[in-house]
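Mind having a look at this structure? Questions to follow.
Missing here is one protein chain; the remaining ones are kept as they sit in the complex.
And then subunit A:
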Amino acid sequence: MPPETILPARRHALPPGLIVLALAAVVLAASIAFMTVGVKGNWAYVLELRGRKLAAIVLVATATAVSTILFQTITGNRILTPSIIGFDALYALLQTVLVFFLGAGRVAAFDPRLLFLLEAASMLALALLLYRWLFLGERRSLHLLLLVGVVFGLIFRSITQLLQRIMDPNEFVVLQDRLFASFNGVNPVLIGMSATAIGLVGLAIWKRRFVMDVLLLGREPAIGLGVDYRRLVTLILVLVSVLVASSTALVGPINGFEPISFYGVLVANLTYLLLPTFSHRFLLPAAAMIGILLIAGGQLVLETLLGFDSAVGIVIEFAGGLVFVFLLLKGLAR
């Protein structure tokens, strides 16, 4: 039998389980540093304040990282994030409408729990409405869904901008503050509500960690292997929506309502780079931890040590943007 050319196998990467453990250790160390570095004065007060901030970071990072990886798995695309469906745009529209019609003062006086539920519920409603477009029976419907999402996002953004143009400038300043993710002074009750939602979704996802790998093969092979494709993809989209909705309602849109969250792209692709595996049981926890490290570590270095104020978001989006451009060019070069 004539031998075929065989290149030597290149597989000297660390086992993914070990990388996840190492990441966990780094996250733990970073969290301790985050809580304790540079504490002056009243320890109890500072720990409580920083604890809340860390909890919010952990929730938002986990929700964003996990939802991005899952979204990329079902779309088979490594530069998409759930925000393409227009979640963040809807959040911005909602805030703008509230401030525009009720006034900044009255919105600030709202019960934050009620506002949280309202925001989360309307984002979920949008997602479910969109998924009615999802006839996954035959092909291309996922792309149709994405396109419809992009159009929705455009409409939301246009209305938002119109309202902001004709708004009282003083109110606009208050509104702008609400439209950027902030981990400071997050209400502990909301942290509890969002943690419950994200935890339950996490359990539902963990239960399906193996079947999610099969989705990487695409629709037809997955069905051939016995996956109820339409049901699973719809379920994942709903879970992704709950994740995005509860994290956005907690701190605001992490990407400052641009159509693409570079933070999500950055976290997901760092994860793929670090873990040479397709297994969601490694990818998902690793992505969550990388997400936490980026925000918490970034805050620690930039704000606590170097003294820049709230520059992390900008730095992360910048780095994410570079990764995005790199991925695009790599895709073009192929």
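As a working rule, a contact is a pair of C-beta atoms (placed from the backbone, for glycine too) under 8 Å apart; a residue touches a chain by one contact, two chains touch by 3 or more; residues count from 1.
Rule of thumb we're sticking to: contacts and distances are computed from a predicted model.
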| request: Among "NADH-quinone oxidoreductase subunit H", "Peptide/nickel transport system permease protein", "Iron ABC transporter ATP-binding protein" or "Acyl carrier protein", find the name that the UniProt record gives to the complex chain excluded from display. | output: "Iron ABC transporter ATP-binding protein"
| Which one touches the absent chain: A:Met35, A:Met167 or A:Leu216? | A:Leu216
| task | Check each of A:Asp111, A:Asp168 or A:Asp228 against the chain that is not shown and name the one that touches it. | result | A:Asp228
| field | Options A:Asn77, A:Asn187, A:Thr234 or A:Thr304, residue touching the unrepresented chain | value | A:Asn77
| request: Considering the whole complex rather than only what is displayed, give the residues of subunit A touching the chain that is not shown. | output: 1, 4, 6-7, 9, 11, 76-78, 137-138, 209-211, 213-214, 216-221, 223-228, 276, 278
